[in-house]
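Data block below; observations after.
Here the complex is missing one protein chain, while the rest keep their positions.
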């Protein structure tokens, strides 16, 4: 130890980590993942059976109703699995999972319906105590936590969150920077048990391309022990090899590839289709009470066996109208 | 302060930082940079006059003879500016700068001619003491130092460099991770005074695209106070706006745009032209003694007024042969 | 004589006028988006809109409905991801940021997390989202609020997003970047700034038809008053024309 040298810890967020950090365990897990170019295609049901269990820490990308893995979410709801610990980034998936009471603990950043106001599904579960633990973060902080995991390191420094109750109700720590001697917050790495990401195109091995903004796909895909990809299109690996600089998620990170056209419906998909505004507005109305939300879930989730049945129900005409 | 809580510092690299960290100064500098879409085109000479002064900390991207800003380097040599502190990533630029004795202090990772062996220019300047300070890092470490600066934070954690003399002769520090209680190295942010990056194409404002591997262009471009871009092609901003997800360096980071076709010669440019192997082999031979290196410099750098004169000297035929 | 205008149109115009040319602004959906778009058309052609999920320098031909939707990177100069944008802000590249919230105190601290106790909330609010990041990293933040006593409070239930925290020097002491902090509060009643020395909220100008007394009555803490309190110009014909014809032709936010 350097003589007489130590760094003060000025403050600690009061919550223990919902997901403890085990970097060596993560490394050992990653070592075992296959590096061979095998066919990873399967159905939503198969992927969730294989890679998700009660109590897992799960994560979704992207945000709001944009590029969300909705076909996987509906299957996750139908699976009846429960007691999930989740990272709460306000994606439409969570509305359904709250309705199904599958959420036990949340690393919370923002859960809301954006311009359409607060999520009543979220409020019901949080205010009733069904969700037993809520730890606060900012959007950047939670993404930097993924980034730390994606780098294989235990934390990332930030100047955000300092001085606020957001930090007090988090698991971050404030230390003195040993270089600048200023206060700095340390955000602990967040390793997700199973992550879900919807992409524009992928090959059967899981090499993925995303068009437009990439949200936090890069960071989250590298922070997951198991990664389930749904994709609008399956393309030949030759196409991937033509533009290797477009591969944002390389295949070795991916455990399952689900071909899910309109997989983000009723949300939008960059360059492919727009949000189904009438349907989403209907959802916004129905989520206001538990009773009407139950009806919505019955009609649009439980009452349908799979994604194909959902698309049939939405109808070709409607899907064509949404398509760009 | 949290009662009785502090983190031990186990080890400290013995060198003070070659470039001290001033995050608030960096922020203030970045605030002042123009955000307007102005025409930033100028010549190599104008850019170096305007943005480089004796003693600056400067950085180059990429590596070896790949996508190097060579037209800017030759102008930097001709400028006679000196006492630079540099990040030593083994790029061909450094061979010329060592020959011209412009380098005073180095954050050293790897300086060599790869398969062609050690750089004699480097050896002459280091072993003679012309370079007065050498601080050691690994390739990843130096890039993570750029990454810390690019994030606006004072350090990045890593498990690399631990346990070695590389760390002892660096400016890194080893602390106990307050989350995992394992030892972890902290790499201090590296903010470059002026950086040089060569790209495939850019618009007149400095929005840049790079084909193939991106090396550390993303991180370094965001770690520079002044950023000088040379580009193979100038494209219309409309082209940039067609594929905004291809913009790896957005214009507001950029201070000068230099149109430099074959700007990486005698090195290669991804998808555009190959390395001039006969010329490079000649360079490898000539760099072996100070005398022949001086001849090389006279013929290929000092004896030419600018990049256009260099291309004329290389000749259309040769350039066409290299072109893919 | 000016045309009639809605309360939102007034807020949009007031927020728009605060932004300066040649700067960058973090844009959330709703009023900030319209304000930025209007500012670009009126006095700030070089104002660069930045959306937190990756869109930079978009041409806002259609109003985005969400901070990550396709319109936020329509013909943009760059479409990257949340880390890149948030780190760009942390490096000091983003001048203005917009904020909202359920509660604000005299130092501009904002609550968008809970009403009541965190463990047993009376109302669970949406959480920080990017708000804490905007409030930490941007040089100047502009809060857009509905003005009443239950929102402008002496002590707010939860500090989601830092204003001046406990007063002068507190941001720097906490480790937040130098010379940053709340700049304006735009409400349905007035525009407020902050006192240079005490960092406390100060009334600068009143919306048309509003009195100082009304503002004080609707503010739950002692509000400082500028030496000269002016009246805000109502939306001009030109502002309304651009807002209605170009910025929001479908009247989504009228």
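Order as written gives the chain letters A, B and C; numbering starts at 1 within each chain.
We take it that a contact is a pair of C-beta atoms (placed from the backbone, for glycine too) under 8 Å apart; a residue touches a chain by one contact, two chains touch by 3 or more.
Model, not experiment: these values are computed from the prediction.
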Which displayed chains the unshown chain touches: A, B
Sole contact to the chain not displayed, among B:26, B:84, B:108 or B:251: B:108
Residue of B:9, B:23, B:66 or B:254 in touch with the missing chain, whole complex considered: B:66
Contact partner of the left-out chain, one of B:17, B:213 or B:319: B:213
Options B:48, B:76, B:161 or B:229, residue touching the unrepresented chain: B:161
Touch criterion as defined above, residue of A:104, A:124, A:168 or A:222 at the omitted chain: A:222
Touch residues of chain B, complete complex, unshown partner: 62-67, 88, 90, 108-112, 114-115, 118-119, 122-123, 126-127, 129, 134, 136-141, 143-144, 147, 158-166, 169, 174, 182-185, 212-219, 268, 270-271, 274-275
Chain not shown, touching residues in chain A: 23-24, 26-31, 33-37, 149-153, 207, 222, 237, 240-242, 244-245, 247, 250-252
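Just so it is clear, only the chains that are shown with their structure count from here on.
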Overall pattern in which the protein chains touch one another (line/ring/star/complete/other): complete
Mean-CA-position distance for chain C and chain A (Å): 28
Whole-Å gap separating chain B and chain C, where each centre is the average of the chain's CA atoms: 39
Rounded Å distance, chain A centre to chain B centre (Cα mean): 36
Where chain B touches two or more other chains at once, by residue number: 23, 151-153, 244-245
Per-residue multi-chain contacts in chain C, two or more chains: 55, 73, 79-80, 83, 90, 137, 177
